[in-house]
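Got a structure for you, written out below as structure tokens; questions coming shortly.
The other protein chains are all here in position, but one chain of the complex has been omitted.
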Amino acid sequence: MTDIDDVFNTQTEHEPGWLSPEDLELVRANVPIVYVDAVPVRVDSLGNVTQVGLLLRVAADGTISRMVVTGRVLFGERVREALMRHCEKDLGPIAMPRVPANPTPFTVVEYFPDPQRSGFYDPRHHAVSLAYVVPVEGDCEPTQEALDLTWFTPEEAVSPDVRSQMTSGHDRLIRLALAHVGKLP
Amino acid sequence: MTDIDDVFNTQTEHEPGWLSPEDLELVRANVPIVYVDAVPVRVDSLGNVTQVGLLLRVAADGTISRMVVTGRVLFGERVREALMRHCEKDLGPIAMPRVPANPTPFTVVEYFPDPQRSGFYDPRHHAVSLAYVVPVEGDCEPTQEALDLTWFTPEEAVSPDVRSQMTSGHDRLIRLALAHVGKLP
Amino acid sequence: MTDIDDVFNTQTEHEPGWLSPEDLELVRANVPIVYVDAVPVRVDSLGNVTQVGLLLRVAADGTISRMVVTGRVLFGERVREALMRHCEKDLGPIAMPRVPANPTPFTVVEYFPDPQRSGFYDPRHHAVSLAYVVPVEGDCEPTQEALDLTWFTPEEAVSPDVRSQMTSGHDRLIRLALAHVGKLP
Partner (left out) sequence: MTDIDDVFNTQTEHEPGWLSPEDLELVRANVPIVYVDAVPVRVDSLGNVTQVGLLLRVAADGTISRMVVTGRVLFGERVREALMRHCEKDLGPIAMPRVPANPTPFTVVEYFPDPQRSGFYDPRHHAVSLAYVVPVEGDCEPTQEALDLTWFTPEEAVSPDVRSQMTSGHDRLIRLALAHVGKLP
């Protein structure tokens, strides 16, 4: 079961933000869902990105893939809070993510059920995701659905081998993130 | 009737993206809605912003206010398409809006039913809005619900008089937009 | 004696990057100088800016003013290195500045000897300055030429009282920085 299903379904439907399976279907079929994507990175003392963290988990398309931290913004939740919540959920409680002071994402990722629409794919719904680069300073231990977290240098992260382990456009998202921080090889 | 009601309600509910009043209530009560805000500007030949365009219309809170172009992103719609659609709807068919090549908004505006949550207020729902500065080169004529469109210099746009005509945080949005283009007085 | 004079003059002229008074005059009269400006901030655990740090020191125009960290990029020096060097010089060795991963400044400040040219003023030269918001996590103690460092909330930092203590456009730079992080009151 992937993150979004978990968020949508395994909670009581009486709390705002949590939906019954029927209501979930209704929402997904009618409006774009607000998401956040976080690309975890290690930085040196000057702020240079030295490594990118990729989770190994069941992706939205059902494959086991390398991917970034991703998840829904709940009703009533600030974007920063969602970003922090998903980072803590996927990276563990002592990862110490440094959510940027600037609320502007480095790019806006539009996931569609049609893989051709934007190159970013999600079979479940149309999601508009605000994507951030998030330096993490503490120890990361993948939690919940993630099977593993591996750190890659920028060169490794864009290598054909690692790219072949990513689906749904996440390999392109990594390149956009590395370009944003000036480290695209 | 304001824009969002129009978009949600006055269309057939059978098309994807259009919702019955009941379904609309369900969505609004449970998930944040994806929005775009566009701040129309006039620029000189060097790209300097010389004027900001403000619509006069019925705002989400029911007041007649000066405000920017704003509206929902529909299911299946690209953010750029929504931006262009709302600009054409509010500014008329020959406004010639120049949607920026960069998909990153200059800020992310979080509208909440609770006015204290972020300072940006919408009594109807929680909306996450991607905000863009959009140079327009053609003639603008307000259409549909807008009563008027007036151009202000940056100094005028942040004056107490004009600010007092804006609600829901739109005066702050104008200042953020002017700061983004380096023209905050 | 202000920072730039110090940097230019009080070192040996034989090292690259350090100039004799005559050569300094020649450079200043003929090319724009590359600068960095750093706005030190305190952030909460979610990355929200809660305070802005302002130095009290002799400004370029000779007045004692509140201002941000500012200084020249030396020949052969990376922009990040200059940013870190000036932060450490002005904020002390244990300030722990977090230079952003993204090399893009939040704005480009153009200082001219003519106060009317851009609103940013430096009587000594034309400088093109890359401006960054830099979260600091450690203890700051003003060093060298700075007389004091005071932390202000965003509301205080844009108040008429504090603004009246800034010259050369630094009050406007603070507003641009706060807008960039979504905290302009």
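Going in written order, the chains are labelled A, B and C, and every chain counts its residues from 1.
FYI, a residue touches a chain if its C-beta (ideal position, glycine included) is under 8 Å from a C-beta of that chain, and two chains touch if they have at least 3 such contacts.
Nothing here was measured: the structure is a model prediction, and the numbers come from that model.
Colleague: Can you list the shown chains that the hidden chain touches?
Modeller: Output: missing chain touches A, B, C.
Colleague: If I consider the whole complex, including the chain that's not displayed, which of B:Val36, B:Val109, B:Val133 or B:Leu176 touches that chain?
Modeller: Residue touching the absent chain, from the options given: B:Val133.
Colleague: Of the residues C:Val73, C:Leu91, C:Val133 or C:Val162, which one touches the chain left out of the display?
Modeller: C:Val73
Colleague: For subunit A, which residues lie in contact with the unshown chain of the complex?
Modeller: Spelled out for subunit A, the touching residues are 107-108, 172, 175-176, 179-180, 182, 184.
Colleague: When the complex is taken as a whole, what residues of subunit B touch the one chain not shown?
Modeller: 41, 43, 45-49, 78, 80-81, 84, 98-103, 106, 133, 135, 180-182
Colleague: Please output the residues of subunit C touching the missing chain, sorted low to high.
Modeller: Looking at subunit C, the ones touching the missing chain are residues 16-19, 23, 26-27, 29-34, 72-79, 103-108, 110, 112, 117-118, 126, 128, 130.
Here, only the chains that are shown with their structure count from here on.
Colleague: Based on the touch definition given at the start, go ahead and assign the chain network to line, ring, star, complete or other.
Modeller: complete
Colleague: Residue numbers at the subunit A-subunit C interface: does the shared fraction exceed half, giving same, or fall under half, giving different?
Modeller: Counting shared over all numbers used gives more than one half: same.
Colleague: Please compute the angle of the rotation superposing subunit B on subunit C (C-alpha atoms), rounded to a multiple of 5 degrees.
Modeller: Angle of the fitting rotation, subunit B to subunit C: 180 degrees.
Colleague: Using mean CA coordinates as chain centres, what's the subunit A-subunit C distance in Å?
Modeller: 35
Colleague: Tell me, which residues of subunit C touch at least two other chains?
Modeller: 180, 182
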